[in-house]
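One structure is given below, encoded as structure tokens.
For this depiction, one protein chain was excluded, whereas all remaining protein chains were kept in their positions.
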Amino acid sequence: MSGSVFGKCFQVMTWGESHGKGIGAVIDGCPAGLELCEEDIQRFLDRRKPGQSRFTTQRKEEDRVEILSGVFEGRTTGCPIALEVRNMDQRSRDYSGIKDVYRPGHADYSFDAKYGFRDYRGGGRSSGRETIGRVAAGAIAIKLLREFGIEIKAYTKEIGGISISQEHFDWKEMENNRLYMPDKKAAAEAEALLEKMMGQKDSLGGEIECVIDGLKAGVGEPVFDKLDANLAKAIFSIGAVKGMEIGDGFAAARSRGSFNNDRFCPGEDGGIFKATNHAGGILGGISDGSPVVFRAAFKPTPSIASLQKTVNQKGEETLLEIKGRHDPIIVPRAVVVVEAMAALTVADLLLQNMGARLEHLKLLFGEG
Amino acid sequence: MSGSVFGKCFQVMTWGESHGKGIGAVIDGCPAGLELCEEDIQRFLDRRKPGQSRFTTQRKEEDRVEILSGVFEGRTTGCPIALEVRNMDQRSRDYSGIKDVYRPGHADYSFDAKYGFRDYRGGGRSSGRETIGRVAAGAIAIKLLREFGIEIKAYTKEIGGISISQEHFDWKEMENNRLYMPDKKAAAEAEALLEKMMGQKDSLGGEIECVIDGLKAGVGEPVFDKLDANLAKAIFSIGAVKGMEIGDGFAAARSRGSFNNDRFCPGEDGGIFKATNHAGGILGGISDGSPVVFRAAFKPTPSIASLQKTVNQKGEETLLEIKGRHDPIIVPRAVVVVEAMAALTVADLLLQNMGARLEHLKLLFGEG
Amino acid sequence: MSGSVFGKCFQVMTWGESHGKGIGAVIDGCPAGLELCEEDIQRFLDRRKPGQSRFTTQRKEEDRVEILSGVFEGRTTGCPIALEVRNMDQRSRDYSGIKDVYRPGHADYSFDAKYGFRDYRGGGRSSGRETIGRVAAGAIAIKLLREFGIEIKAYTKEIGGISISQEHFDWKEMENNRLYMPDKKAAAEAEALLEKMMGQKDSLGGEIECVIDGLKAGVGEPVFDKLDANLAKAIFSIGAVKGMEIGDGFAAARSRGSFNNDRFCPGEDGGIFKATNHAGGILGGISDGSPVVFRAAFKPTPSIASLQKTVNQKGEETLLEIKGRHDPIIVPRAVVVVEAMAALTVADLLLQNMGARLEHLKLLFGEG
Partner (left out) sequence: MSGSVFGKCFQVMTWGESHGKGIGAVIDGCPAGLELCEEDIQRFLDRRKPGQSRFTTQRKEEDRVEILSGVFEGRTTGCPIALEVRNMDQRSRDYSGIKDVYRPGHADYSFDAKYGFRDYRGGGRSSGRETIGRVAAGAIAIKLLREFGIEIKAYTKEIGGISISQEHFDWKEMENNRLYMPDKKAAAEAEALLEKMMGQKDSLGGEIECVIDGLKAGVGEPVFDKLDANLAKAIFSIGAVKGMEIGDGFAAARSRGSFNNDRFCPGEDGGIFKATNHAGGILGGISDGSPVVFRAAFKPTPSIASLQKTVNQKGEETLLEIKGRHDPIIVPRAVVVVEAMAALTVADLLLQNMGARLEHLKLLFGEG
């Protein structure tokens, strides 16, 4: 079945394996008339590409994107936009060690159980490189949303239990540390802990927080395609995510109605706003005009250098030593992936929302 | 757009409002040959219907389901199964109090922002009664999954911070207390706290845990339609859910790779199993043969009897006093909704998985 | 799989069998704010219900529709609209004659081959009564399209080779004869031929022509979801359709480019129009502003009273005599079904078209 397609109106299909010829995405449903060039996409890919710090894999990839269709004279045409990143450094590896061994925490075993065999080179389709397609497509969604004043901003909230503090929160720090932590002090501590983990051939997980600003009330479909439901699907579809919460999240489960209810207030401009935002910007699955806020929990990188017991394809016990240097943490590189998936979700629901009212149709197509 | 449709192969469309003529669901894609009668569905609806305890609304509804199509001589035919529950107690209410007022924590404002107006009677489509369609459809999915030895069991894990203990865990307690808490002691404490909240005209939230047993490895699609991603969408689409975690969830974000990786072991039957289950039964978005385990956080019921400040449709400040008695907690009645949504998700992905291998197609349709 | 769902944005799911409890449709995605009552739908159902003339089955069905959801205070709410028609005259029949016999020209054999068994009562899901769901849903689409000045009008063009003539074409005749033939003379001839066929226990086929007026240029998606492609799917999904052509259709295959090309001309209002309409109102899969014109060929009713050789479920040869009186022609009752399917197609593509341009989104949602 077709599990590599996301969205209904702003629809993306991604393809590619870690050690195949490349990775790509095709977007169908992007409205015509959006200014777009490769650089718009490249700067997002640069944020996830390897080699940005000593905490990422040493694989050498430029991850240059090429737009193959759907853009004419600098603007989208309304037709499918094909994006492609060729793999450059995929040929030289030796996979004899993992070819018939199931790495713990990886998808090797479940892929074999599903398909009968798998592309074992670097994890194949289950590699983190798969997110290149998401980021490339998401970059276009982000550009589209900006036309409506919608900004999506994610950052590392926590690594290995070391959390940013509201007190030291500083957006500018995002540029200064490659952990994408907006807190200088927490970032320094996290780096130290990561160094220690690498020494112990171990790895860490963490949390990413994401804020969607500027989204007006009314986006999201009641019942199954709620804004929160589609965001949850989008975020949980990222490889290592094990948890997600919106607004107060799990804390809301321990709260009381009198506290958790956000009071509606009259706005100065005649509008309506919420005095608090325990709900995280979504009521009944529909945006309520407050910022949408959510957090995602990422598990520690399963690829660790220490010796692990496991089994091979025949079900025999074996010892595994994963060669090469791997990211001891995937959270920093996942920040842009979270932004991309949030953007794809919101862009899709924004388009879905166009048909919500008869009066809107009449505005576009005129009356009989 | 069509936000009331769930699933790709086992597909459900639900309809209905709190105070309209009824609530229903149509299932398209249920395989032919499944034994099915109304009683199979009714016993799930009975678990969510009002009036089971003093902690639920006093609305009088029998919630009797009728199967209108798709079943012949006691078996599903492969054609759409229409299910319908007529509303009985919907006529007498007085909504002048909330007609043009936005209740905090409810979808009133966001619905108006989206559609320009709304069916304000009892929350209309955003009412908890909407879940009748989910439970009715889910009951069929549960019956289908049992044919493959797949059992889905949810229970109340926590109410207002009072959590069940592993020590006192007792499935039989589920039948004894109407909070669906498998721990006699915790249930008693939770009941006391709920009584207190009702006295204070306040409400509580809580957590539901769900276990999917018997699911073989291989179900779930890589990339966007991962088993965890689709479960997350399903669960977050339930009205009051604000958080979800799979396996170790948020705790995994503070764990280390060496601990969080589940070791594969040789099984006695020549199979493969995981020594631990930090992953919650899913690797790379595909079931790994261990039980699938997840938890969902529910916010406190927004309908509270105490006086609340809010605004009306014109954006003017007003005082709101919600009349009538409402559930001071929705968690117990949501347990069966969680089971239903989990079942719909798994049934859909099980069907999607049929086409994963050429050899499976050949088994069914023969070779050329 | 889910073959009972039609459309992407204006989405319909139908259900029901000939001799089950009823027939229905649920529409998800109808914009909020459309005035709608049961009578709007009933008058379309009345055009297809049995008993309108001596050329239709004698089954007694009032086919009264009930709107169960999605309409509040006389207007659609944007939420699913459930429509239901209960079967009234379904109990008394005797099906022992066809229970295990495959009627020629019917779906009995192919249903059994697919599902392993079938609801044999009156054809079950493959009965002509299945079109009730289409007509009911289509009536809402027709109402929606009228808001934009789009009118859909179908009529019987030919019965048993007797064709209406352009010369005698008279819309008013549609009301006068129950064959829905806009030509008094042709209708009289066709009636005489039908009488003769009934005497011979035989049946006839025919052609329906449909014109969609008032559709502006720009509706339809390039490549796979072309307006003509989606119309073709919609029309060929009606039980007895064996052919369809758009504009000049098969005649175009024998034409020349210099003749078949429609010349563009300057309109008086500054617009553009086509001097001719060989294309039938569609260029490149997108409406071109001229009327959309298509024709569909219907096979003769397979239920004939004469003795037929066939086989039973065991593959043994047997003689079949279909009891009761059946429609000797289905074309007249299918006219409104063609209108309904055309309307569902156009409404869906009209909604899809809302997201085609960035400037349209900005018109609705404002700029950043």
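Assorted remarks:
In this document, chain identifiers A, B and C correspond to the written order of the chains, with residue numbering beginning at 1 in each.
Going forward, a contact is a pair of C-beta atoms (placed from the backbone, for glycine too) under 8 Å apart; a residue touches a chain by one contact, two chains touch by 3 or more.
Keep in mind that this is a model prediction, so the values were computed, not measured.
Of the listed residues C:Gly160, C:Pro182 or C:Pro332, the one in contact with the hidden chain in the full complex is C:Gly160. Shown as candidates are C:Cys9, C:Ile164 or C:Leu361; the residue that touches the absent chain is C:Cys9. Contact between chain A and the unshown chain involves residues 1-5, 7-9, 11, 13-17, 20-24, 26, 28-29, 32-33, 66-70, 72, 75, 77-82, 84, 114-119, 124-125, 351.
Chain B residues in contact with the hidden partner, per the touch definition given at the top, are 8-10, 29, 31-34, 76, 78-79, 144, 146-150, 214, 216, 222, 350-352, 354-368. Think of the hidden chain as still there; on chain C it touches residues 1-6, 8-9, 14, 102, 104-107, 109-111, 113-116, 125-126, 130, 158, 160-161, 197, 200-207, 216-226, 228-237, 239, 241-250, 252-258, 260-267, 270-272, 278-280, 282-289, 297-304, 306, 308-311, 315-317, 352-353, 355-357, 359.
Here is the rule we use: only the chains that are shown with their structure count from here on.
Shared residue numbers account for over half of those found at the interface formed by chain A and chain C, and the copies are therefore classed as meeting with the same residues. Centre-to-centre, using mean CA coordinates, chain B is 38 Å away from chain C.
A separation of 26 Å divides the Cα centre of chain A from that of chain B. In whole angstrom, the spacing between the mean C-alpha positions of chain A and chain C is 44. Annotation for chain B: residues 1-5, 8-9, 14, 114-116, 125 touch two or more other chains.
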